[in-house]
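The complex is shown incomplete by one protein chain, all other protein chains being positioned as in the whole.
Letters are used for the chains, namely A, B and C, taken in the order the chains are written, and counting of residues starts over at 1 for each.
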Amino acid sequence: MANAHAAESASHAHEHVHEHVHEHVHYTTTGLDHKKIAIWAFIGSECMLFISLISTYLIYKGRSVVGPFPHEAWTSPSGQLFAPILNIPVTSASTFVLLMSSLFMVLALEAVEHKGNPAYANNIRGNSKFWLMATAIAGATFLGFQAYEFTSFVHEGLTIRTNLFGSSFFTLTGFHGAHVTVGVLWILTLFAMDYSRGLTKKDTVLVDICALYWHFVDVVWIAIFTLVYLIK
Amino acid sequence: MANTAATQTTAAPHAAYESGLWSWIATVDHKRIGTLYLFTALFFFLFGGLEAFLMRLQLAQPNGHVVSAELYNQLFTMHGTTMVFLAIMPLSAAFFNYLIPLQIGARDVAFPRLNAFSYWVYLLGAIFITVPIFFELAPNGGWFGYAPLTTIQFSGGLNIDFWVMGLQILGISSLAAAFNFITTIINLRAPGMTLMRMPMFTWMSFIVQFLLILAFPAITVALVFLLFDRFFGTNFYTLAAGADPLLWQHLFWIFGHPEVYILILPAFGLVSEILPTFSKKPLFGYHVMVYSGIMIGFLGFGVWAHHMFAVGMGATADAIFAMATMLIAIPTGVKIFNWIATMWAGEVSFTTPMKFAIGLLALFTIGGISGVMHSSAPADTQQTDTYFVVAHFHYVLFGGSIMGIFGGIYFYFPKMFGRYMSESLGNWHFWLNFIGMNLTFFPMHFSGMLGMPRRIYSYDAGQGWEKFNMASTIGTVLLIIATLIFVINFLKSRKGGSVAPNDAWGAGTLEWSIPSPPPDYNFAQIPTVTSRYPLWDLKHPEMTSDISHASPDAATVADAHAAPMHEETGGKTAAELGIPMPFSTLKPLFAALGLVIMFAGLLFMHTDKFALAMTTTIGGAALLIGSLYAWLTSPLE
Amino acid sequence: MTDHEHADHAHEHPTWKQYKWVALILTLITVVEVWVYYTPFKDSPLFVPTLLIMSAVKFAIVVLFYMHLRYDHKLFKALFTGPLIIAICTLTALMFLFGKFSL
Partner (left out) sequence: MSFFRPRRYAPALFVAVALLALAACGDQYPNSTFTHLTDNNRTISALWDRLMFLGTGVFVFVEALLIFTIIKFRKRPGGPKAKQIHGHAALEITWTVIPALILVLIAVPTVQAIYTTQAKAPDGSLKVEVIGHQWWWEFRYPELGVVTANELYLPAGRTVSFQLNTRDVLHSFWTPQLGGKRDLISNRTNWMWYTPDRSLAENAYNGFCVEYCGTSHANMRFRTFVVSEDKFESWAKHQAGIAAGAPVPTAVAPAAGAPVVTGAAMAGMKMPAAAAVASAAPVEEAVGYTFPLDKLPAHVVPTTPMPTGESTIKFDDALLASGNAVAGRELLTNMANLGKAPCLTCHVIKGEMAMVKDDQAKGPNLTHFGARHTLGGGLFSSDPATLARWIKNAPAMKPGSIMPTLGAGEYNAMIKQKLASGLDDRQIADIVAYLKSLK
C-alpha cells in the first residue's frame, strides 16, 4: 500500500522534475529530503520493535511465579505482605513531563522553521535554543523519574532477574528509556549547533527528523503508560 | 555478440585512497560495495556448501561416523545460518547494491557511507559467527535456535553466544542497508522513472526492504531476550520462572516467515529481468507482477505460525494460519504463469542466464507445491521436522533463490566486469546443477514421508532410508562439481572472457545504456525515462512501434529518442566531468569494527573475566560512537 | 538539497495556537486516564476499552499534529501507517494465541 501512494507522489514530482534535469545539485525524485524518508522508514521499523516488546510484556503478565507483581499485592518468601509495585502518581507525573517535552520540541521546530521570519524574531517563539533546551531538560527529567522508579523497585525487591514481570518490565521500559537517552543526546547536539553556529531555516530538516524521532518516543510512552501502568 | 565498446577502466576515485587494496577498503561506491558483497557471499556459499557436503557424507550410510554428533549439530546449524544469512541474503544485497542505482538512473545510493557500513558489519559479523566452527565451538541450536535449548541451562558453552551476537550484528547490517535502499528507491529515481516504470528487480527489492525493516525487529527482540537471559540472568526463557517457550517460536517466525520471502523475491526480480530479455518481449502483466509481489510480502506477515502446526496452538489458530498460508499460492502462481506468458510467442534463446531462469520456474514450482502440502495443518503433522520439509525448502531456496541468483550472476557479469562468462562452462554448470539438485533433494521427499526425521546425525540400518540418502549424497557430489565449474568460469572470465559491449544482451533497461563496467559516476548525465524499457524504445523501435512500453501515461517514444540515454564520455573521470562524488572514507569500517568489538567483549563474561569483558565492550562502544560522530560531522563529498 | 516548491507547500504546519490546544487536550486526556484509574469505574468491563480508546486518541493526536503527518507528504503516511497496521495486527494475533483474549 505504501507503494501505491508513493507511485502517485512520484508522478506528481515528475512534473517538477524536468526543470532540474541538467543541474548537478542533488536531485531527489520526490523533492523530499533523504533523511526524512529514512527516519520515517526507521519509525515504521521501530513500531515492530516496540510491539514485540509490548507483546512480550503482555504475554508474560500474570505468569510470574514469585512477586513482586505490578498490580497485585504479594507476599515475600519471609511472609511479609507488600503493596503492588507500580507507582501510578509518580509515573503520571513523568508521563506529563514527557508529553510537555513533545510540545517544546514542536515549538523548537517551529522556531527553526521560521528563522528569518520577523514575526518570530526577538520573541520566545523564535527562540529555538530555549525550546531545544526545554525539551532536553524535560526528557532528562523523565529519565530522572525512570531512574527513581527503577531504584525504588530494586529496593522493593524487583530486579530484572526476579521474575518474568521484572524481566519484561525492565526490558520494555529500559528500551524506551534508552531511546529517550539517545533523543536527549541528539537534542543536546542540536542545541550545541544552535549555540555555536546558530540554526537557520536550512537546518529545518535536521530538527525535523530529530523531532519526529522524539515524538515517536513519546507516542510509544503513551502506549506503555496505558498498557503497562493503567490496565490491570 | 559484437565486441564493440572496449572495457573502460574507471579512474581511481578519490584523493586519499587512490588504488589497490585501500581503494576497496575505503570505498563508498555502490558498485564496489556490491562487488565486495558478491565475492564475500560467494565465499560463504562455498563454505555453507562444504558444511552440507560433510553432513551428506555422514548421512550417506546408516550409522555413519564421518563426524561426531556434536560436530554434526554444529554443521547443520551453521549450514542453515550460513546459507540464509551469509550467502543468499548478501548475494541479494550484492545485486541491490550494484543494480538498484543503475536501474533507477542514480549515481549512488542515498547514503553511500551507510552502505559501506552495512558491508563491513556484514563481513565482520560473518567472520564472528563462522570462525568458531574451526574450534568445534560453533552454534549448535539449529538455525532457528528454539528456546529453551539455547538457554544457559541447556547450552552452557560459548556456542550459542556466538550465534546470538552474530545474528544481532548481521541484523544491524541488513536493517541499515534496508533504510538506505528504501530511501534510494523512493528518492533517487531518474526523472520520469515513476514507480510503475521501475524495473521489476528494483520493485521486488523495494518490497524486500520493507520486509526487512518489519521482520528484523521481531528477531532482534527475541535475540535481545536471549542475550539478556544468557548474560544478565533475566528470565524470558527460564523454565523455572514460568517462561513460555512459545514466545521464542512466535517471535522467531514472525521474522522467519517474511525472511523466506526476503530470500526469494530478489531472485524473482532477477528472473523478471532475464526472461523478457531473452524472449525479446516485455514482461507479461507488469502491474500484476508488482501487485502480486506486494501481496506476497504483505500476506507473508500473517502466516508465521505454519511453522508451528505441531506445537498445539489449538484448532482455530491452526485453521486460520493454514488458510492464510494457502492464500500465498495465488499471487505466487500468478507470477509463475506470467513468466511463462512472457516467453509465450517470444523468441526464446537459451543462454546460460536464461537456463537458470527457466530452471527457477521449473524447480520453484515443485517447492511451492510441497509448501502448500505443508500448509494443510493435519497433513503437516506427518511432514514437519522430517526430510520432507528439508526437500521443500531446498526446492524453494536452491531451486528458487540460488537458481535465480546464478542466473543473475551470468546475466550481470558482463555489466560488472566488462566480459562475458563462458557459455560452454555455463552450460555444464547449469546441467550438472540441475541434475545434481534434483538428485540431492528429490529423494528427500521420499525419505521424509518414509519417516526420516531431520537434524539427525545418524540413523539405524533397515529403516528404508538408505537408498534415498545415498542418492542425495551422490547428488551433492554433482553439485560440488557444478559449483567448482562455476567458480572456475567466474574467475577465468573476469580477465579472459570475451569482451562485452554496454548492452551485453540486448536488454531494455537503463543499466545497459552505460559502459561495462560502469564508470564510478554511472551516468554522465542523468537520463530522462519515458517507459519501462527505455533502451528498447531507443534501439528497437520495431519492437515498440505497435505498442508503447510506457504505461500508464504514455510519454512519447519520440521523447526518448530526443534525450539520448548515455553520453559517451570517453573514459573521463567524475572530477573531469564536474560530477561531485562521495569521498572514500574508513569511518564506516571503524564504526563497524567498534560495533563488533562491543558485542564480542561480552563473550569474556562467560569466561568469568568480567573486567576484560567490560573494558572490551566499552572500548568497542567508544570506537563506534567516535567513528559515528566523525562520520556524521564530515562532509559527504 | 532541492528546495522544491513542492516540498514547501507540503508543510502547512499547524500554528502556535493549535499546538497549545493540542497540548491541552493531551493533558486533559491524561488526567482523565489517571482519574478513571482511581474511580470504581476501574472494575467495570468498560475500563480497559475506554483506556485503550483514550490512549489511541492521544497517539493519533501526537502523530497527526506534532509529527505533522496530517499536513505532510502522503508518502510519510504510507511509511508510517503500513508498518503500524502490521504491528498492531501482530500484537492482536499474539494476544489471541497466548489466550489473553478469546472470542
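Simple rule for what comes next: a contact is a pair of C-beta atoms (placed from the backbone, for glycine too) under 8 Å apart; a residue touches a chain by one contact, two chains touch by 3 or more.
Because the structure is predicted, anything quoted here is derived from the model rather than measured.
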| item | value |
| --- | --- |
| Touching partners, among the displayed chains, of the absent chain | B |
| Sole residue of B:S23, B:N427 or B:T573 that reaches the chain not shown, by the stated touch rule | B:N427 |
| Sole contact to the chain not displayed, among B:I33, B:L246, B:I409 or B:I514 | B:L246 |
| Hidden partner chain, touching residue among B:L137, B:L158 or B:V311 | B:V311 |
| Selected from B:A60, B:I185, B:A267 or B:V334 as touching the chain missing from the view | B:V334 |
| Chain B residues touching the omitted chain (full complex) | 62-63, 65, 68-70, 73, 141-142, 146, 148-149, 154-155, 239, 242-246, 279-282, 284-288, 310-312, 314-315, 318-319, 322-323, 326-327, 329-330, 333-334, 336-338, 340-341, 343-350, 358, 361-362, 365-366, 369-370, 372-373, 375-386, 423-424, 427-428, 430-432, 434-435, 438-439, 442-443, 446, 449-464, 467-468, 471, 543-544, 546-547, 549, 551 |
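We adopt the following convention: only the chains that are shown with their structure count from here on.
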| item | value |
| --- | --- |
| Of B-C and A-C, pair with higher C-beta contact tally | A-C |
| Approximate Å spacing (C-alpha centroids) for the pair chain A, chain B | 33 |
| Multi-chain contact residues (two or more partners), chain A | 1-3, 6, 20, 27-28, 30, 32, 37, 41, 44-45, 48, 52, 59 |
| Multi-chain contact sites of chain B, meaning residues that touch two or more partners | 186, 210, 213-214, 218, 244, 254 |
| Touching residues (chain side chain B, partner chain C) in the complex | 186, 210, 213-214, 218, 244, 246, 250, 254, 301-302, 305, 313, 317 |
| Residues of chain A touching chain C in the complex | 1-6, 8-9, 12-13, 16, 20, 25-28, 30-33, 36-37, 40-41, 43-45, 47-48, 50-52, 54-55, 58-59, 88, 92, 95-96, 99-100, 102-103, 105-107, 110, 113, 125, 205, 211-212, 215-216, 218-219, 222-223, 225-227, 230-232 |
| Touch list for chain B against partner chain A, complex | 110-111, 175, 178-180, 182-183, 186-196, 206-207, 210, 213-218, 220-222, 224-225, 228, 232-236, 240-244, 247, 251, 254, 290, 294, 298, 525-526, 528, 553, 578-580 |
